[in-house]
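As you look at this complex, bear in mind that one protein chain is not there, while each of the others sits in place.
Moving on to subunit A:
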Amino acid sequence: MINENDPSTLTTSGRLLNYNEAIKDGLQTGLTFTKLMDQLIRTTDADELVSAATQLADFQLDSDYVTFPHQYSNADYYLLFMSRMLELHDQGSQVILQSRDHREELTQQLTTLGDRGTFNFRVESSENGGVFYRERATGQSLFYLNLERKMFRFNSHALTQLFIIDLHETVPAETVKTSVQVLLDFARYLKEDYGYSVDFNILDAANRQNYSVRAADLPAGIVDRLFVTAAKNDYMLTNGVNGNGAEITLDNNVVVDIFNNQLEGQPEWVMTVHDDDQKVSWFDVLLKYPFMRDWYLENLTDLEIKSDPLIFG
């Protein structure tokens, strides 16, 4: 009896046919791949771009019978995708994609930041999938992206470490701001055009954004410290409107609140940044006001804004 699934039962020609089919499949996979690559590199349609990237994100190019010796890693398609996405929004010049000689590997620089930072994606090996956008020298993962699950999460810890601490001395605040804006725009396009679930975290300029601090039950001394240091800098920390926290009005009617968001039960201390145009985020406050930055960094253990614990836990 011939069982197609059991090679030992096949005739010689049957085996050759099977072999031939497997190679055809493998080549077909290769052709599909090249089509997707064409699409990723050339398309001017954002929908096609997202579709190509999503398919390439976990594309298995090799099969048992056909393997390709020169391959980019899946992470590189993400980098390509990011550049192309920005390009389709007329921001292509804001990132520089670099390929290496004799090696299939891509890296990226943010144009304004230049060689102060080199970025790539690192594939998350756990079942969650997705990739981390990482600064290579410091290893800081600035955000997490999952095309399949349409998820985007900024990481407050890495953004603070890289832009507020490491690059503070050498890179002007304005440059940091324009560099980060590129990442922010990329996330915004995914959210606005493709309904991604995006956590902008400390970059979120919306007034309603509650930034949760790490110490849910914030020690009172920390707010006291802001009160004292603010007074030295000619700003007054006042009682918050809701009576369970504090408020400080900075320049141009930018108001930072720090308060317990839970009226009863377990406390949950959060910060908010309000401004008339909803253009100022906590990150912007840290860049602009040295005394706020010092206060935040000196109390970072308690004050660090939480990132998605499932991703950056």
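Points worth noting:
Simple rule for what comes next: contacts are C-beta pairs under 8 Å (C-beta built on N, C-alpha and C of every residue); 3 or more make two chains touch, one makes a residue touch a chain; residues count from 1.
The rule we apply is simple: contacts and distances are computed from a predicted model.
Of "NADH-quinone oxidoreductase subunit E", "Exonuclease SbcC", "Response regulator" or "Ferrous iron transport protein B", only "Exonuclease SbcC" is the UniProt protein name of the chain excluded from the display.
Considering the full assembly, A:R225 is the residue among A:R225, A:H274 or A:K288 that touches the omitted chain.
When the missing chain is restored to the complex, the residue among A:L218, A:L237 or A:L303 that touches it is A:L237. The set of subunit A residues touching the chain not shown comprises 221, 223-228, 231, 236-239, 246.
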